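These notes concern the structure reproduced below.
Complex shown without one protein chain; remaining protein chains in place.
Letters A, B, C and D mark the chains as written, and numbering starts fresh at 1 in each.
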Amino acid sequence: MNNAIDISRMRDPSFTAEVEAQSGQKVSTCYQCGNCTAGCPASFVYDRQVNQIMRGVQLGLKDQVLNSRSLWMCLSCSTCSLRCPNDIDVAAVMETLRHMARKEGRVTVPKVEKFWFSFLDTVRRFGRTYEIGTMALYMLRSMRVFTDVDLAPTALAKQKLGFKPHVTPNGGAEAVGRILKRYEERAKREGVRP
Amino acid sequence: MNFAYYPGCSAAGSSADYEMSTRAVCRALKIGLQEIPDWNCCGSTPAHAVDTELSAALCVRNLDLAARMDAATVVTPCPSCLSNLKHAGKRMENPDFRARVNELLDNPAAETLPEVTSVMQGIASCRSAADIAANVCKPLKGLKIAAYYGCLMSRPAGLMQFGDPENPTLMESLLAACGAEMVDFPLKTECCGASFGIPERPMTAINSGRILEVASNMGVDAIAVACPLCQMNLDLRQKQASKAVNVFFNMPVLYYTQLMGLAFGFDPRELGLHKLCVSADPLLQKLDGLRREEALAEAKAKAAEGGNA
Amino acid sequence: MPVLNGKELRIVGFLCNWCSYGGADTAGVARAGQPTDLRIIRVPCSGRIDPLFIVKALLNGADGVLVSGCHPRDCHYSAGNYYARRRLEVLKQFLPVLGIDDRRFEYTWVSASEGQRWQHVVTTFTDRIHKLGPAPRLEDAEPLLKIADMALTSLRPLGTGQNAALDDLKAAIKAKLPELDCVIGWQQGYDAAHTVPLFMRTPEDVDKLVWGPFNVNNPATYLPSFKGKKVGIVVKGCDSRSVVELLQENLIKREDVTIFAMPCQGTLDMARVNQELGRYSAIDSVSYDEAGVTIVADGKEHRFCMNDYAQGKCYGCTTPSAVLADTRLGTPEAVQPGAYTPPELAMLDAMTLEERLSFWKGQMERCLRCYACRNACPMCVCRDYCIAESREPQWMTQEATAKEKLFFQTIHAMHLAGRCTGCGECQRACPVGIPILALRQQIARAVAQLFDGYKPGLDPEAVPPLLGYELEEKNIHEREWK
Amino acid sequence: MSIIRFVNTDGLPAFLAYLSKDARVLAPVEKPADKKSVVFEEWTQGKPFTLEKATVPAKEAVLPQCETLLTYKRDKDPEDPSRVSLKLDDIPQAVPTVVFACRPCDARGYVTLDRPYLQGPMVDPYYKARREQLTVLTLTCPRGCSTCFCHWVGGGPSSPEGSDVLMTEVEGGIVLQGLTPRGDALLEGSGLEDGAARFPDAEAARKAAWATLNKAPDLKEAPAKVAARFTDVDFWEKETDRCLSCGACTYFCPTCYCFNITDEGDGYLKPGRRLRTWDNCMSPLFTREASGHNPRTAKALRMRNRVSHKFATYPENWGAFSCNGCGRCISNCPVCLDIRAIVLDAVNAE
Partner (left out) sequence: MRIGVFICHCGSNIAGTVDCAKVAELARAFPDVAYATDLMYSCAEPGQAAIEAAIHEHKLDGVVVASCTPRMHEPTFRRTVERAGLNRYMFEMANIREHVSWIGKDKEANTNKAAELVQIAVEKLRRDKPLSAKSFDINKRVLIIGGGVAGIQAALDCADGGVPVVLVEREATIGGKMAKLDKTFPTVDCSACILGPKMVDVAQHPNITLYAYSEVEDISGYVGNFTVKIRKRPTYVDWSKCTGCGACTEKCPSKKTPDAFNEFTGPTTAINIAFPQAIPKKAVINPEHCRQLVKGKCGVCAKVCPTGAINYEMQEEIVTEEVGCIVAATGYDLMDWTVYEEYGGGKYPDVITSLQYERLLSASGPTEGHILRPSDGKEPRNVVFIQCVGSRDRSIGRPYCSGFCCMYTAKQAVLTKDHIPDSQSYVFYMDVRAPGKMYDEFTRRAIEEYGTEYIRGRVSKIYPDGNGHLVVRGADTLMGEQVEILADLVVLAVGVEASKGSPQLAEKLRISYDSYGFFMESHVKLKPVETNTAGVFLAGVCQGVKDIPASVAQGSAAAAKVLALFARDKLENDPQIAAVDVKRCVACGKCIRCCPFGAIKEVEFRGEVKAQVIETVCQGCGVCTSTCPQGAIQLAHATDNQILAEVNALCQC
């Protein structure tokens, strides 16, 4: 059996075009120097390196790219964009891919998305975040025990973690709630995953 | 000089010390910080990781409130908030994007949104090195300090306008004005991985470890930071980082405002130094020692002069 | 030859031989498919392209004109495209005032190796022209007539200048007269409500000199005809700018000209004054006060307050006193430059492109081609050899169509680019009152915007902007071909 | 007694409509402009017109600014493209024309133009065709004007020369007086009310106009005196020092008749046109020869030609000045050059 990627069949130029359009970046200018990978602080937890993601986009290999774990591990630090010799905003491409993946329901690293949702839930409820709330929600969602349990004593002692939710005083929380609600409604209307 | 002020969520929690010291320093420098009433979370990484328009909507609500205060400039201490607010402001220049964002908001955003900048740049924009030095009563002279900016403050360069994105020097100039000896810290803009501190701990620890390692190799007394996430990462998670790179650290990680505050003569508690996980006490003792010696030497010199006279 | 019906629009291209023509060749060699509308005229250099070729094409039926040359720095002739860049940009900013959509004209730089870019440029431009559709023709426009709003506020107080030191001036001229061939000034015309140029050769002539708001003529117009002779000239501030511009262009020599200056408080818009006076058989009296003139004609009194009846240019004047003089009498008031759009231009600014085309159609119809506009212009130094009336080269036909007449005005305006001081003599001289100054004003505005507020006729040493260039033009940017 | 009709002011459009039934009517139209600008334009139903003296003369009716004399087309032999045949097409363009409300000076202009164009050794067929179909309705002037001097040169505010109908404004309307059979016929068919009763008013108005004129100098000696100045170049230089050499004076003159002929187009793919356009003796091009030589390079020499022609040579040939004193050359001159002053200087010169 041949496991090679059949490029002639799997290549999807419209995917490349879509990424270029959404990110505003011309992916074809990438010549695979690897500088993005070289500077990436998250490189060692990626399943595909940034330059390989870029290559996948160039080739139009949508599944390989959108199913990659790397999209979810990107820290958005923009080091790749900063040092790209072809001035590609690689971080924007990564973010675009993440949005595309999410909207199609491809969430390869659910814990990351769960963390985001926990965070946004806090924001929705209180208008602002507070660490304990986010963590609690995250633990509930990810079914993981307190990941940073070793830090808790120090953090608590130093009052590093807010126990009280910070609530916006004058109806801001409600306003934020409405923003999130409208966003979710619109996403549903447009058929994407909120 | 007055700025509209966006403290950011961590100001009330993990970076209460940043908040305390920022307010103290600005008070000393007679810079007014008018908190945007009823501000909300900028959405941080999760919001923009989920959707750009959502992220912008959360930010624009704050900018719109600031616009209603007739503020020309909003300052914020947190680079993450800064980045989000700036991105949102920039993107709102695109009419299509603006329309989409307005759909999410209660009322359409003001046509002209205020500029956003960091507190650090806000200070530098209206106070010269001499102004700062004039407030110093306890110079940091003799303290070797590495300035660490993290990844967000200077990037993307075009948007953030924070000097050379590889080698910003603003924090150095502020702290140098307070007398500190600033080392040329090569990893000043490397990412510490903090935004994944919760879901992806090992990655964060390794990145932080590298930063702490080079800093301690350079023999600095402390790392100065400007980002609540970086601070939490390098300070609270210092032990995790130690484990990850197998080197023991005992490196105080202070907000630059705390250092400035010390130089301005504020009480360490007023600056929230007690909230640091890696204690700054040895640092404070060293500083007191240095100043004492200096005073002694000066007194001696004076005495000698007087004797001659 | 007719444009292919329905398929094509008429697009004329001017391409330099070395880069862009080669770029189009390269595109051809690469079989880079393009729309077929474009017809390429090959010229040696983009610097060879007289902007008037482009206007000619656009007025005569072209729907679009595309110019392409070597990239800045790459000119085969080292600098031709730098000159072209300035001229073409000025043209681009000028076209709308005629009622021509400036999107119908574009210029760009394509090198001989940039076949792909050429394909992109042609495709984009042709697409743009097709979106705009066939160009509206002047011939088809419905005449539209409008008058500029002359209710203006001036940057400085206007007056009649009756306290001017006229006697001192006369004495100064008399003292200098022996060294000079003549001194140009003003004297009373056929009645006390009109002045005409005066050429003083004797002390008695000097006694005829008058000073006041009727001194509308720009005496600088006569200076080039005195080439090689020593001549004196009495100037208002605006006139002095013409003198300076003539100096800038080496059309007269500084050592040949002696300039006498008095601060001007404004001159009357004789068109409106005559309109108000109507047909009269005799002037009974003309009396002045600080603010205006009172004329009694055939027993009827007419009051002309300077603030209401000054020439359009006086309201925005920032040089009431000469910018250059040998003898100055009186102290000029300092004027703070302020925002000022000339009334004629303001009127056109408020119109749509279509209205502007209709406007010029309506205006130019009554032009008799007497060329008073040209001959009154102090900067028109070709005069005997004006290209409007020559066959070698033949830019115009002798037909009395609005198109030809408007084209002449365009020639005049383009030839004045970066040179026109806005003295307004062209419009003042027009016997049928066509507001042609607006075209020159638009050029002047474009020049000021492009070249850091450059105003002609302020500095004898300044190089007129269209006779120079910068390697990097601060205010001219290559348009993106998106 | 000629035919007299009266039209009240409100009836003028109907009268014009009557005139335009069988003819092109040229009437004065005021153009909205900063400067007073009244031109003759073809009148059509509903178009506003004015009774003011036009800025331009009514010369256009017989001698257009630009006319196509003929068109020509070159055709190639399809068998042998080097063989070309030339086809000429005369342009029949004279149409019956009525000039409405020109002034006596304009009407006298036609008489001045008739002499060289119709009475000389060569008859100009184009002019002739138009002139023969021309009807002139002249409005007498109500008063003199600072730039007018018709009475110096044999005319006056109600001079009938060249007119078919003389119209005079009276209270409430206009009295129309037929002067020629053509004028009479036109009035008879007009259906206007009889105006005999108002004719005394008209006569009074004409008389009143004469009374506003200043005293005319005696120009009997002018032809000889002007001719005598011919060699006095200094005189002409002094008189013309402020002249700009533009064409305003000639183009606005009802008696200037010089023209230029140019061919436009080669006639190959579309017909070429042979154009006749006004020429301008104040332009250096007027006498520039094919070699480039120009006998009149200086404006003084050109002005000498212009004034001499009007006040010396034309009178010598035709017994009348070729100047009707309309004053348009003065009022339209950008530098108010005054032909009266030149002539008087010549007459008064030693």
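FYI, a residue touches a chain if its C-beta (ideal position, glycine included) is under 8 Å from a C-beta of that chain, and two chains touch if they have at least 3 such contacts.
Quick caveat: nothing in here was measured; it's all calculated off a predicted structure.
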Legend entry - Visible chains that the absent chain touches, using the contact criterion stated earlier: A, B, C, D
Legend entry - Residues of chain A (touch criterion as defined above) contacting the omitted chain: 29, 31-40, 43-44, 48-49, 51-52, 79, 83-87
Legend entry - chain C residues that touch the omitted chain in the full complex: 1-4, 7-8, 10, 12, 17-18, 21-22, 24-25, 27-29, 31-36, 39-45, 47-51, 53, 56-57, 60-62, 70-71, 73-80, 83, 87, 112-113, 119, 249-251, 381-382, 385-387, 390, 392-395, 415, 463, 467-468
Legend entry - chain D residues touching the omitted chain (full complex): 74, 76, 78, 81-82, 266, 268-269, 292
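As a convention for this text, only the chains that are shown with their structure count from here on.
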Inset, instruction - Calculate how many whole Å lie between the centre of chain B and the centre of chain D, each centre taken as the average of the chain's C-alpha atoms. - result: 88
Inset, instruction - Could you grab the centroid distance between chain B and chain C? Build each centroid from C-alpha atoms only and quote it in angstrom. - result: 58
Legend entry - Junction residues of chain B - those touching two or more other chains: none
Legend entry - chain B to chain A touching residues, read off their complex: 9, 12-14, 16, 37-41, 43-54, 57-58, 61, 103-106, 151-152, 155-157, 165-166, 190-193, 195-203, 206-207, 232, 236-237, 239-240, 274-277
Legend entry - Partner chain C, residues of chain D touching it in the complex: 31-37, 39, 52-53, 55-56, 64-66, 143-147, 212-214, 241-242, 244-248, 250-252, 260, 262, 264, 269, 273, 275, 277-278, 280, 283-285, 297, 330, 332, 334-338, 341
Inset, instruction - Would you pull the chain C residues touching chain D in the complex into a rising list? - result: 1, 145-148, 150, 189-191, 194, 196-199, 217, 221-222, 269, 271-272, 274-275, 279-283, 362, 366, 368-372, 374-376, 383-384, 389, 397-400, 425, 428-435
